[in-house]
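Shown here: the complex without one of its protein chains, the others still in place.
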């Protein structure tokens, strides 16, 4: 059964709007960052990672965002283009903003943290007038991401993108991607997350992220079914709630819930798991696969990324994901965290 | 025919959220403000004026807002109480914010302008956590006003108030009351006005205010029926579009439009016309009157206010409005601008 | 003995730089402001008041400052010109700043307070590039005032004016005029007050103002002679420390201290006492009078102002001050607070 349907005949499969930044990943790992002396540079930011993932999986993609007018910004734009992602709506800031940074610290495969630089970040300066309606009109699926809601004018740019998607019949997926930096208060966060979620077809987030959205009331027990039911009263068709090691559950309008099996992995770090999962899952849904098969594909894609040093650069092709699943099925990959 | 219905048995008729400030009205008028030497102090702010109007008309009212911790703030709270408006949700700021000011300039009855002081205004500091759900739960009608959307955290407080109204079955009226101060850009304004309007039952605004809401597209010709139709796709039941001297038109979901006759007035200034009209009209709707009769009542209330020196202090009782209509009908009031 | 000497042959006697604003004085007095309903508008701001005072006393004066591009700003400029003060260096802001306001509350002649509006005030936006060196070059005496040091770029404009004064041989007087609004911390205040005071010939302030300047150490006992001695190590020749009802003392480089007798007054309010005293005292010094006679003249000027409703508008002529002194000497004025 298909829970969402995509407009046929549109030239673009996927467009995302939001955060574009730089990851600086520790080269010397399994130690505190104080003892890490060198870092490797990658493109980062959840919606950028997902777009790179979608492009690697073979879809026609584009990005809507803003980069700094510096070496980091040019590196990002160039990397997207080398990955066959249209950058015609990647705008260059002219106000002296900088590229957001994320230094990663990997103390152990399960103890990972991030040191963020988000002050005066170019991606948050994307303005409504810079969002191209024609690009969204051409896309089957629009992905928005929570961090782009954290500040004006990026926040308004996202709401306008949502209007354009509705007007032109694009399916909208919302990757909650909540990061406490930049936001002023939990109440501010909850208000804008809710306003955006009302307009989305597919919601993906952790239980903690949905709890934050319910900070102003409505579900004190943090019950998944209460959460999902709320959004089915608006536009949502699929609500995926992630419970960490206990796995993810997809709730659907028909009252059903869906789970998929998980795979073993030789984990280097946990960063990027959510982004690769989102790419794999949305890819499956766009292929018309069942939710279970889509979720399984997302899980396998995530296993590949968390076994690697980077996030964006490790996004797998469809063949690599299928190969990973087969090797797991044959028992060739067994290590787990 | 009744276009909106109000919950029976609620203890409060009306609650408004938003701007509370001080008007400093020129005593020496019909000249530029440079030549005005003395000013008289009144409570002001569109939602405050409407609430005072509703209370004078005999309804049970309350206000949700924030005042400065100074002499101006205490004067406002005291004035509301003396007008039998519940101030249990009028919060006092503790950060050193000031009371917004509006100096009025009356060069002639038709040439009026306002010099605004809105920097660090206490009313814009109302936060979501300060909005009392129980108060909104008790009210039949919630009025929101555009200026409260101009800045965080007041903006989020209004969106939360809208949620509470929906949850507890209160009718919501939105007085657009667009003021360019405080807003960063027309796009920002349009985005939040639209997000709020989607959730409202009754919209009141001038043609220019609706044009601003359509600045991002959708109605390049500024056609009233296109404007109204958009909101009927959401929650709206009544959309009133004001065309200045050409009068106001109320559009309704059934495709009808409604006009009412206007009255003559000895105009002192134009300030306060919209607020008294809103109070009179909403009062009529709450009495179950036809839209035409409600609009007529609003127009007469407006005539009384624009014939006086103040806005808030001139808000009439129901008897005064009825008396004004009768005197007009008897031909006793003839002067117009 | 003359403690400071002024360059002969300069076309301007006096130029001041700094705050220009509007006073809104309570018409109904001897009550809390909550109960005051009407206010009268006057030009205000300590350096503006002193300049008006100097002009009334017959000196050739000019002002360096910035006004808002609104009715209040135009009123101020016009008032200065009507008082024969050159406004060629009164710049009009183009950023949307407002005119600072001071609402006065007179609970009793000795219980006076001010409600200030200083957010986004135009006078604090005066920039160094707007200060005209040629104007300072033409002046015998430059007056600076502490409030102009409270924020950039006005702060830098004052330091540049001090440089110009030194370069062109103008005597500099510093009216401390400390107001807590706008300043971030006592330490910030103390640092910039001290940097400015190092470059001034004449310092005037209350004991409390000098205490604030010594907040970072150096005179824990608040001893007047320690205070004065510090500044004589820099450029100061005269340091006047005001002790409220106990009167003022002028300290000089030669180790002497000077006091003058005070006069009775029918006090309406205390506002403006310091400004009129400063104008009268500096006028006397510029006439070559003894410090004692100059201080007496300042005291009499202050008595006239505190017996009136306004500050700026009540600044007396030299004849009026002399007449006041004579009437006091004849025993015709006896009332005191």
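Labels for the chains are A, B and C, by order of writing; each one numbers its residues from 1.
Criterion: contacts are C-beta pairs under 8 Å (C-beta built on N, C-alpha and C of every residue); 3 or more make two chains touch, one makes a residue touch a chain.
This structure is a prediction, so every number in the text was calculated from the model and none was measured.
Trainee: Check the whole complex and report which displayed chains the hidden chain contacts.
Mentor: A, C
Trainee: Kindly state which of the options C:127, C:270 or C:317 is in contact with the chain not pictured.
Mentor: Hidden-chain contact among the options goes to C:127.
Trainee: Can you work out which residue in A:67, A:98 or A:268 touches the chain that's missing from view?
Mentor: Of all options in A:67, A:98 or A:268, contact with the hidden chain holds for A:98.
Trainee: For the chain that got dropped from the picture, name the residues of subunit C it touches.
Mentor: Against the left-out chain, subunit C lists 127-129, 133, 152-153, 156, 159-160, 163, 184-185, 187-188, 191-192, 194-195, 216-217.
Trainee: What residue numbers in subunit A mark contact with the hidden partner chain?
Mentor: 24, 27, 32-34, 36-41, 70-72, 74-75, 78, 98, 101, 103, 105, 115, 117, 119-120
What we mean here is this: only the chains that are shown with their structure count from here on.
Trainee: Which chain maximises the distance between its CA centroid and that of subunit C?
Mentor: So the chain farthest away from subunit C turns out to be A.
Trainee: For subunit A superposed on subunit C via Cα atoms, how large is the rotation, as a multiple of 5°?
Mentor: The C-alpha superposition of subunit A onto subunit C needs 180 degrees.
Trainee: By the touch rule stated above, which residues of subunit C touch at least two different other chains?
Mentor: none
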